[in-house]
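Just one protein chain is left out here, and the rest sit where they should.
By written order: A, B and C. Residues from 1 in each chain.
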Amino acid sequence: MYGDISAKAAHMLSLPKVSDFFARLIQRVSPKSYHQACAEVYVTQKFLENFCGDQVRFLARSFGVPGNHLGQQSHGFRWPYGPVAIITPFNFPLEIPVLQLMGALYMGNKPVLKVDSKVSIVMEQMLRLLHTCGLPVEDVDFINCDGKTMNKLLQEANPRMTLFTGSSRVAEKLAGDLKGRIKLEDAGFDWKILGPDVDQEDYVAWVCDQDAYACSGQKCSAQSLLFMHENWASTSLVSKLKGLAERRKLEDLTIGPVLTFTTESMLDHMKQLLEIPGSKLLFGGKPLEGHSIPSIYGAIKPTAIYVPLEEIVKDKNYELVTKEIFGPFQIITDYKSSQLPTVLDTLEKMHAHLTAAVVSNDPLFLQEVIGRSVNGTTYAGLRARTTGAPQNHWFGPSGDPRGAGIGTPEAIKLVWSCHREVIYDFGPVPNRWEIPPST
Amino acid sequence: MYGDISAKAAHMLSLPKVSDFFARLIQRVSPKSYHQACAEVYVTQKFLENFCGDQVRFLARSFGVPGNHLGQQSHGFRWPYGPVAIITPFNFPLEIPVLQLMGALYMGNKPVLKVDSKVSIVMEQMLRLLHTCGLPVEDVDFINCDGKTMNKLLQEANPRMTLFTGSSRVAEKLAGDLKGRIKLEDAGFDWKILGPDVDQEDYVAWVCDQDAYACSGQKCSAQSLLFMHENWASTSLVSKLKGLAERRKLEDLTIGPVLTFTTESMLDHMKQLLEIPGSKLLFGGKPLEGHSIPSIYGAIKPTAIYVPLEEIVKDKNYELVTKEIFGPFQIITDYKSSQLPTVLDTLEKMHAHLTAAVVSNDPLFLQEVIGRSVNGTTYAGLRARTTGAPQNHWFGPSGDPRGAGIGTPEAIKLVWSCHREVIYDFGPVPNRWEIPPST
Amino acid sequence: MYGDISAKAAHMLSLPKVSDFFARLIQRVSPKSYHQACAEVYVTQKFLENFCGDQVRFLARSFGVPGNHLGQQSHGFRWPYGPVAIITPFNFPLEIPVLQLMGALYMGNKPVLKVDSKVSIVMEQMLRLLHTCGLPVEDVDFINCDGKTMNKLLQEANPRMTLFTGSSRVAEKLAGDLKGRIKLEDAGFDWKILGPDVDQEDYVAWVCDQDAYACSGQKCSAQSLLFMHENWASTSLVSKLKGLAERRKLEDLTIGPVLTFTTESMLDHMKQLLEIPGSKLLFGGKPLEGHSIPSIYGAIKPTAIYVPLEEIVKDKNYELVTKEIFGPFQIITDYKSSQLPTVLDTLEKMHAHLTAAVVSNDPLFLQEVIGRSVNGTTYAGLRARTTGAPQNHWFGPSGDPRGAGIGTPEAIKLVWSCHREVIYDFGPVPNRWEIPPST
Partner (left out) sequence: MYGDISAKAAHMLSLPKVSDFFARLIQRVSPKSYHQACAEVYVTQKFLENFCGDQVRFLARSFGVPGNHLGQQSHGFRWPYGPVAIITPFNFPLEIPVLQLMGALYMGNKPVLKVDSKVSIVMEQMLRLLHTCGLPVEDVDFINCDGKTMNKLLQEANPRMTLFTGSSRVAEKLAGDLKGRIKLEDAGFDWKILGPDVDQEDYVAWVCDQDAYACSGQKCSAQSLLFMHENWASTSLVSKLKGLAERRKLEDLTIGPVLTFTTESMLDHMKQLLEIPGSKLLFGGKPLEGHSIPSIYGAIKPTAIYVPLEEIVKDKNYELVTKEIFGPFQIITDYKSSQLPTVLDTLEKMHAHLTAAVVSNDPLFLQEVIGRSVNGTTYAGLRARTTGAPQNHWFGPSGDPRGAGIGTPEAIKLVWSCHREVIYDFGPVPNRWEIPPST
């Protein structure tokens, strides 16, 4: 049944007037450009296409292994949890809830869904579309409330599994409250390393700009820390980054309001960073002007600050430098070949391991960096990026048993089902079997 | 390397003098018959055989999916956590720690291992054997301490993952303390249902006796609640169970001391159950005699108590009836075909879902019971049992995202590794590519 | 790209006016009822839905295994053959060519397609639809010619793989001509066994009628030989079969012309069978009347002939009884429990092993029959059938290395790709490596 619903819903989202409606609705509540909003609708459509026809049943594929005697066979199933909960944030008001909700339904769960109330109108409209495509109204509970109420509801309803996407702070609290019956996709302080082989400067600069500043940096995959090999440091890369950052403007929302930090708090953070010896402002660092963004939100120009690697690794600076600013803000540093171990130690010390990029076509360099890091979604190669994972690339943190994933069949199976093994043992009991002694 | 170590260790355990040594050592610290102790050694040997040669590397199998353009490919890996902890109980002093420890090592983790200190001598000897077979001494940390010290150590060392096998009470506490970075295999209140098709009475009786009373009921898979269809209730099954239970004797440890309940507390529990209207003692219910078991342990005859189904489902009785007694103690009840939904509701309400058995060769009956229950390791068919899962049958709870598994390749991958996705994107950048507008 | 084409084509086929067009076009050239023709269109649509979005790339999933030293990793790919050929028969003019053609394209091959020229107009229209949905015209070569010309073309063009669906006679010739570079799905003499547990008589009778006589028996999965356990023989099953067969009428094509046998040749075959001692005509056995079917085709009433099991196994009769008549014609026999081994030997001796059905809910009976037979698509259980496999059930023969499959992801991978293993071995070469002696 869910194969049919997905086929219909995917077809609906492929109609220009429907996708335009959702893209504009997303823009009404979430600060991103039309192009970025369309991309969110497109990824959602493609995800639904992936689970047309029989693909939902193929997700529930089990395996069998012959047993120890005639008539015995062991079957491993992916089994639903039953009652589950889904909590999703403001920055992807359509993609994250649809992908997680449908994943939960595909595997046979009974979900209750809560979307950040600032943006929940998008999902409210999408649910109506899904109902039109055949989703039974009783299959999903949709709740609008604040976090506190939701927390209470969770502790009382005691769902067998809760998927939470959002800030690390809330994630840790919920993990304790729910005694670990949770899967998490929390914020990451995502890094990119440019390797020793310099090539395609324009392309790499453009990817860096998009990774750091698209959606005003409000993606959990946004590039927060850029390590340049000295070979790159001696190119015009930084000046190209500056040029690209300065193209961004409020009118088309290629830069826009920050929902979780005020302008002041971001500039304060910048000041603290600039007190580190050797630090300097590369570009940005000023408030946006000529706008009516309320002061409870933030509004700054795309900003990059240079901090020397030797300072980053110092205990007193490390916490400050790796503090995640969910906005158009990044740290840039550089390293010599001999300093690669220091870079890798820096990465190892981070506590969340979401996305990463290793920009190099040198296989030996790649295998060293990848082998010593643990980020869940890691792009490697000259075209590596930290953001923009489509529905066919697993997206999620690694190195944590509570880590969730989103998008791919593996992600759905990991998050929304558990292993169950049924061993069929029909017999026959051997001829002339007799009761053996007790043991 | 671990393939070679496993091959050598498996060969060592296959030598009669080595397996006898370990079986007797197990008997010194854990109350079970020689046959049961040998079975523990044998399962451990077979597990090691399963991961000879290249099978360790095959465990780390990744997959690749073509990307969105030339030069892009997405690879999904099973990745180790890094530093991890393993905590195992008294009842399987060799099998549980070896299987979990080797699983952790196979996937590339760095484990610290704590075995219940009453029985840790077995694993201490086994580690020496593994060292002889080539295990580097620095690959495993083995710690002997009480639970409190271990708890403190965990909170300070902050391992990325902890595997805990033991009581539900400690499991829940640890899950909170470690904010859910844990996999659990805790006690279960395991049930068996005899279906409407009566056949092979002797065989079924013998399996029930072993499931309930082998190792004096101190297996987390022991049968605690038996539902008989009325067709079975009218046979001589119960009298056969009684006969088998009375064969058990202290001399050969087919019945023996209970380590976590005193005789008094078990008899008290029995008294409370017998106050339920319609309840009766089927057999047992008396202390063992003529022994020198210290009074801090328990010692009772294999015991079965009948409680009517209508009483079990009452809220005031439910908690009492489904209290797990980690000893030779079971509840027996019966049901009519029309009461099957009541039976299924009873199962659904249990909070832990470890093993179960559905004794029937009727496919429609089996699919109804299996489809409505969620136990992790479920045996189905006339030869179904709740205990005695070999290393080739997944063993673990289901319906809980924190649930661990033991034994099979799937169990090792689930418990000891996490998903990581590396997307290689080497390019080339298309000819005549130009910087597009910001988004 | 093929994900998009499939999504669009599936949506087109879901439109009532398009599916009606194709159903009626199929009826113009292939003798089947409107319901059966619609089912063919529906299965084709669902198949296309299965490979929307990213599912085509997921088909090309590879796997990786760690190597013997740092920098080595072995990757197993499903690789296309390159130039391939597809030859399909008259009885499913849409489903078979679309499923095989798209499978070949999904895996990256360059196919030339030949459909039986009596019915190739259906596929000619479908190719136009696919072109509209984005299929590049140069990706498929569509050829209309007779078999002889095609044979010549194959020997000259020497495709790396040829998929042939059709008669056993042509299949064997082609296999020799192409030196085995072929996958085959040829005719089968398909059997059904009714087990000892009698239940749901009406349902079983209806399934038998559909299996034997839908599409006038012109499915390679049609039931040709029915074994009834004596418990069934003593029910009114045969008289129910007779009643159902007599409902079929030419007006709605629930019975219709036979394309590969004349009326005379089928009646001759019947006469020969009736000469076997103990044989008798159960029903049918007469020409259809009041029609204008040309005499080069056949036209008989749905026919069933009883032959005793003891006679079937005799060498002199076996060949005759198991001769496949591609029309509304079946043999029925019965057996006692003690004769089951004889029944199984009869099955084992057949040379083609396509579909089979074991109608029973007795697990021990099922495992005995299934364990001793080798048919590719075997239905088991009370609702078992031989025909009507949807796109989510593998369909194809077993027990032959040249056997093809159709429909499922496994079938596509088996038929349209081969294993290729690329072992990446980037190094590094160990420090201070020196040239060792020759070996």
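In this section, a contact is a pair of C-beta atoms (placed from the backbone, for glycine too) under 8 Å apart; a residue touches a chain by one contact, two chains touch by 3 or more.
Just so you know, these numbers come straight off a predicted model, no measurement behind them.
> Who touches the missing chain here, C:L154, C:I276 or C:A384?
C:A384
> Considering the whole complex, which of C:D146, C:D202, C:D268 or C:D345 touches the chain not shown?
Missing-chain contact among the listed residues: C:D202.
> Of the residues C:Q45, C:S120, C:Q210 or C:S279, I need the one that contacts the missing chain.
Reading the full complex, the residue touching the unseen chain is C:Q210.
> In the complete complex, which positions of chain A touch the hidden chain?
Touch set of chain A with respect to the missing chain: 54, 57-58, 60-67, 75, 77, 361-364, 381.
> For chain B, which residues lie in contact with the unshown chain of the complex?
3, 7, 10-11, 14, 46-55, 57-58, 70-71, 363-364, 367, 391-392, 409, 424, 426-428
> Using the touch rule from the top, list residues of chain C that touch the missing partner.
33, 35-36, 39, 65, 68, 71-72, 74, 76, 79, 81-82, 160-161, 172, 175-176, 178-183, 200, 202-203, 206, 209-210, 213-214, 244, 247-248, 254, 361, 370, 374-385, 389-390, 392-396, 398-403, 405, 408, 410-411, 414, 418-427, 429, 433, 435-439
Following the convention adopted for this analysis, only the chains that are shown with their structure count from here on.
> If you average the Cα atoms of chain B and of chain C to get two centres, how far apart are those centres in Å?
Chain centroid spacing, chain B to chain C, equals 45 Å.
> How many angstrom between the C-alpha centroids of chain B and chain A?
Chain A and chain B have C-alpha centres separated by 34 Å.
> Do you know which chain A residues sit against two or more other chains?
71, 392, 424, 426-427
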